[in-house]
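Yeah, one chain of the complex is gone here, protein chain that is, but the others are all in their spots.
By letter and in written order, the chains are A, B and C; residue numbering begins at 1 in each of them.
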């Protein structure tokens, strides 16, 4: 089960692979996420033994078994809470959460929003397949309205969460989206998440080819992808289209699509992406609710705020500076005591 | 325990009072919320027996005992879930949730965000005192950074939720804020919440004079209130100040305060409040994070979306139209059966 | 060609293959058809936790076992007479369950190098000597299926998905079953895609014809109908039966059914099933988690609905706190726990019966809840219905325990007449005169159910201790003592309103075997076998686990020894020992599988020998 010890700088993809049978369905989007992660991790410069993957329950939550790092397959919905405890007590570790749209947004919704608001230095990869995979096909909080699933034979009536908006509503400091079928973008986003100081939230559109096949087709397939996805690049205008001939402009607070070839609008009219602008983040995240707009992928929002673990450490340091290191003898004997002779 | 039957149209405040001892601390902001509710309910035109107050646990959650309607004092954090079941099975009822910042945003955070996204026709009044009252003074998810409480002797290090932003992140259809010390505004907001079709979320700044006295002073006290609160009025510019001499203007996506008397800006430069604009809602909600800005109160956002209970009813009606009312005999005998003779 | 037909009393067959091979469907069809011809039967579907594990892997093997016969059938069979294996992994995993001399029908097309290796075979068992003790039929099922469909324009994927029908057709021939039920099913199922109807029909028939025409098979078997009560039957799984029990209770109580639930294996099918019947005014609410599931159901119950929640072990654990609230509020509520392997996530798709103590004792403070357990797929209907009766009559949450084995297993269900089902209509309180929310009925100790919308009965209830009449908050010490005790007494009193326990066998003797839940079949079968050998052993099966039947202590005292087989480390046995101070002992095997009758028989032998 254990691979030989390899100095950090020499890691290859292989070093992050385990001897475990990968138990996802053939064709599942999870395979690509695993592959990209294993590909990008050697570049992070983090010793393998300092990395922990924590998950809940779901197909997506099997992920830790396949990464040759420390791993913790928790219980349904609690990965963020488990990871929080781990990261707080071991700030030296690189702690990753892999979760699903059910695990992370349904039963685990509360831990998710609280982790985000606290800005704990954990990285949350949410494999969003808009379905409960492991339990064989019930709708999830991200399933679309009208979706026919095992538990909604007449169509889903829940208004789905927009995970980006939800995360932004908690004032998360890093919010991004990527696609199982876009290895390059995924690797970039994962790397940026790794580097972020604080909670990093990454929504990954992931195809469940058994229970919700093709949910993201429009944004992942060759023929349609270019005209329907806008890749966010910080400081650059929001251009997209097969021929880079379209852009996203702001009309009041509403983004709309303009052509760059009909002479009416130019690149100068487009939104310049700014990862640090919280209001722009809401606008970009909100684009997903409008089918007329291209789907944004990449880093939606990334700002710096003190992390929870650094603030706790500061209190420890301050008190230790003031009172000295904790001393049991002193503790027991401080304040009012008396002697029986 | 039961008052005589009074026709709806003749209700007075008294009809909504119970014979129970009110067990809040003298001076608690909860008294005012109770008073305003009892004052405004006669105007709603809803028969008392059709009203249910559901709560969790906390000082705020004692509320149902004091309203002479049906009442359900649940368990900590679960009021929204209980109310959801009640409202779905009894859409004819007017279902109200009273909760606290701990009950509703900490342990009950998940039910809160899911109720909001589903747009279930329940009204959620969140008594935000930025503290755990009933358990004697620990910080809550809305406590401010640095706040000294029983569980944070060296100051709170949690970044607090902005409840309005959180609700908007779930795409809630009705989001409002009011103050325990502003009876008029509170009555207006509660009435609007009652009339709203779908989940109505109302944050109420509530003073806990025992464990967090004065948390909202700036916005509630005579001397400072006018210069620090902007009352939202749909379709009107955001003017405030003792002499109505200041306004809120948009600078990019950032609101700032301008004077209406120095000649530089006029009413025409100000934000015109629009309850229906989702992006403006985020901007207004975000104002609370900036101490330089006045605190907005009133209706931040109010739009119409189909309610969960109406969508479920539609599925019931459609299927019933197609297959007739459910018939047990038919159910048992449909599909493959055989006879043993 | 002339071949003999051998008559058998009973037979056990297993279909096994990849998760993607459609073995569950195949087993289901074989079951229906066997039921159709009047056999008694029991089934055991067994599938992996993975959705569609990579083809050919050991952990991806899915199986469906059917025990059917002309005699009374109580278990899905300890061992198989015949085994259809679609690939080497299926053979590897299941071979140990095949009887000495049993038959193997193997799809030779998948016994290729890759799959043999994946299954851990170093040589092909169909070709080496290793299966010498069995009757091996090597059939190129994939190829034959392909041949049958050659002229149809189907993708390879679709052709592959049809091959299970070949195996089914072949076994229909072998065991003399009619093809009509399956042919009809195919027609209905694929009504919208006629090419699938054609393909599946052809392949089923091809399988049948293969048996008829090739010389591989020298004998066919015949299993005559069993002596079953007359009437109309259908096949039903335990989860369907639970769902239908709830629907029936809703109809017969004139209450709208509200299900607050969160998906979890192996309970999800109850939610799926109920979601279909919106025209019964059933509202299924897939909640954000189990806590919201039960909380919403309690809310609905407060509003006058028939509130229910369904789950399995880990979800049950999460509902613990809210169950305590339901106890305090004294509102009707049905809580179904389809037990699975644990602890924690454990073995989600495997069976177990280790949630009994959690159900009886697992709440903070004294929070008594009646607990019932179903003994078989069809008994899920009756038990759930009975739970609803108790919940409504006694204003109490009631726990129904089923398990993965009976929840997924199917058996013929003698369809009840609607009129024979007890009327469950509750009496809502409507009279404001002297209304007290916690005034109890002197006999049932039940408080009134006054629902919102009733004018003049506005009142408030909650989870704090309450005055024994008004329901107002009360911190009075003596009132608390009284309330804690009266809540318990109410539940204990239900013992007067349930059937007495009965023994199958004699009312006294050397050994009594006591069981509950899904082990009914194995235990009953074991006891019958031993009785037929003349041993002084009887069986008592309990549906009511809290409270226990009034005469239970008496019966236990009539036997010298008491054995309690359970798929746990001894839970009912603890309750019996505590309550009746009898030195009952347990038989405990926790393998995620139904108990084997044989193991129980051996234990019976041993105990009786020891004396």
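Note that a residue touches a chain if its C-beta (ideal position, glycine included) is under 8 Å from a C-beta of that chain, and two chains touch if they have at least 3 such contacts.
The structure presented is a predicted model; accordingly, all values stated were derived computationally and were not measured.
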item: Displayed chains contacted by the hidden chain, counting the whole assembly; value: A, B, C
item: Chain not shown: contacting residue from C:69, C:463 or C:517; value: C:463
item: Absent-chain contact - pick from C:125, C:260, C:307 or C:342; value: C:342
item: Given B:141, B:247, B:278 or B:326, the one touching the chain that is not displayed; value: B:141
item: Residue among B:75, B:179, B:215 or B:331 that touches the chain left out of view; value: B:75
item: Touch with the omitted chain, as defined above, among A:84, A:147 or A:185; value: A:84
item: Where the missing chain touches subunit C, by residue; value: 48-49, 59, 312-314, 316-318, 320-321, 324-325, 327-328, 341-348, 350, 352, 354-355, 357-358, 360-367, 462-465, 475, 477-478, 480-481, 484-485, 487-488, 568-569, 574-575, 577-579, 581-583, 589-593
item: Where the unshown chain meets subunit B, residue by residue; value: 21-26, 57, 59, 73, 75-77, 106-107, 109, 132-136, 138-139, 141, 150-154, 158, 210-211
item: Absent-chain interface as seen on subunit A, which is shown; value: 1-5, 18, 20, 47-54, 57, 64-65, 68-75, 78, 81-90, 92-93, 110-111, 114, 312, 315-316, 318-320, 322-326, 328-329, 331-333, 335-341
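Quick note on the criterion: only the chains that are shown with their structure count from here on.
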item: Centre-of-Cα separation between subunit C and subunit A, whole angstrom; value: 39
item: Interchain centroid distance [CA atoms averaged], subunit A/subunit B, Å; value: 30
item: Rounded Å distance, subunit B centre to subunit C centre (Cα mean); value: 44
item: For subunit C, residues contacting two or more additional chains; value: 278, 288-289
item: Multi-chain contact residues (two or more partners), subunit A; value: 106-107, 109, 141, 154, 158
